[in-house]
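Before anything else, here's the structure in question.
The complex appears here minus one protein chain, its other protein chains still in place.
Take a look at subunit A:
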Amino acid sequence: MRLMLYILKSAAINGVSTINAFVEVDISERGMPYFDIIGLGNKSIEESKLRIKTAVQNSGFVFPNKKITVNLAPADIPKQGSFYDFPIAMGILTYINNLKIPDSVYFFGELSLNGDLKYTKSAFIFALHAHASGNKFIFLPESCAREAAFFPDISVVPVKNLVQAVDYFKSGLSMELKNANPKLDPEPDFDLEFTESSFIDVYGQVQAKRALEISAAGGHNLILLGAPGVGKTMLANKYKYLLPFLNREDHIEVLKIHSVSNMVSDEQLIYKIPPFRSPHHSISYAGMIGGGANPAPGEISLAHNGVLFLDEFPEFSRVVVEMLREPLESGYIRIIRNRNSYTFPARFTLIASCNPCPCGYYGSRNKKCTCTPRQIMNYWKKISGPILDRIDLQVRMEAVNPEDIKNSCINNLSANCTADVLAGATGENRRSASLESIKLRVKNARGIQQSGRGKLNCFLDNTLVEKYCKTGVEGRRVLDEAFIKLGMSVRSYFKILKISRTIADLDNSSDIKTDHILEALQYRINA
């Protein structure tokens, strides 16, 4: 009697981690013909029976009229995702065609009723699992191939449909698979298509640009405050270009999280640009921190190792904003659902923007504010103290007079240096404002922090601040004076020290000089 139990290797995805799983297909001669899948599968796995049966038949095979039991082991871990279609089908096809499938092969993908394989999300994390567990081959849909091919040590076999897959094994799995990897530029190290102009679309606002630089260098959270149209959103959108590229480890972590929630784009695979997420303010709390019956990562996790930009910060629901507190401190979020706890990484830099009042023009020079003090007070109440406390850098932006832009353009047009004018940068300013030099300084400053302290300055706790942020006598005096005169809290005292440390790092200075502290004192809003 033929052996009629086929065991295929697979993985179960649990949050953003994977565990070994097996697809066991048993085809029994005894008993009434039936086809069932056990092993805590969700609805999409339940439905896969019909997809598989139809796909196998439509591919020209005769579906065995036997008792078929499929078990997804381990049986106590809930499983989800449509990618089990392919391995289950292959188990059955192995029986039909009497194939021999080597041990080191993974199958991954969702079936169409005509037997074709369709794009299935999570291919990246699946490939990562194969890579980590030392397996050689992954058979998966063509459209998923590039994601899986990120790891050069596994052979990725893109498959169109079931017939093609069966043919592979009929002809005997051979050397030809070795070179089956789709082309993915291995270590592209070129910049994205951005030029100087992309940072300098925003006229003037040199203080805000400097704040972005400090934020990028030390990972400090930043809030931009200003009337509508001063360029808050535009500047924040440029932020990701200031950050250094991700290293491979961080890049894999980012792709892992993105792969379980979305399709991973080619750009994400090739460019190591930190993620930039800007959810709309109508977002629910589950959307923000992650959740759902089978928890998926939220925006804060998708922004892991990158930037979370919250435009119109006070418009976000209070619950959503308060949820940010713990991840901002700890760098991860733990969600408990269905007797299971999921930990999603969430270490991001928060960039928030907001207006100074509901109408947007409080303190503005050009337009009269129409809000009452009570309205303004209520508006600010929405941003709670604890959250504002966790935002190190706070910058106000003033609208640039349109006449100024026009005049300086006209004056300089003849000299053919419009670009400089738009940069708001001439002479001294221009030197320090060029994107290249900022990027370089940020990179250096991050290097100093990682090698000297092992973490970015924004993550220094109070004892570490005491250790690394020593000031001179004069600096201490200035700080003490500012503490009293500017009405600072103890927490903001430490914030100033951390920012001073980053400014000193940008300056390539091992000591915090008085000037660094004096500058740091300008990045606070006394609201």
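Heads up, the rule we're going with is that contacts are C-beta pairs under 8 Å (C-beta built on N, C-alpha and C of every residue); 3 or more make two chains touch, one makes a residue touch a chain; residues count from 1.
We take it that contacts and distances are computed from a predicted model.
Looking at the choices "ABC transporter ATP-binding protein", "DNA protecting protein DprA", "Hydrogenase expression/formation protein HypE" or "Sulfide dehydrogenase (Flavoprotein) subunit SudA", the name in the UniProt record of the chain not drawn here is "DNA protecting protein DprA". Contact with the omitted chain, checked across A:Asp266, A:Glu436, A:Asp461 or A:Glu481, is made by A:Glu481. Across the entire complex, the residue among A:Glu47, A:Asp250 or A:Asp515 in touch with the chain not shown is A:Asp515. From the options A:Arg146, A:Lys240, A:His304 or A:Arg396, the residue with contact to the chain not on display is A:Arg396.
Within the set A:Gln207, A:Ser278, A:Asn294 or A:Ser434, the residue that contacts the chain not displayed is A:Gln207.
The chain that is not drawn here is touched, among residues A:Phe124, A:Tyr362 or A:Tyr379, by A:Tyr362. Taking the whole complex into account, subunit A touches the unshown chain at residues 204-210, 225, 356, 362-363, 365, 368-369, 373, 395-398, 424, 426-429, 432, 478, 481-482, 485-486, 503, 514-515, 518-519, 521-522, 525.
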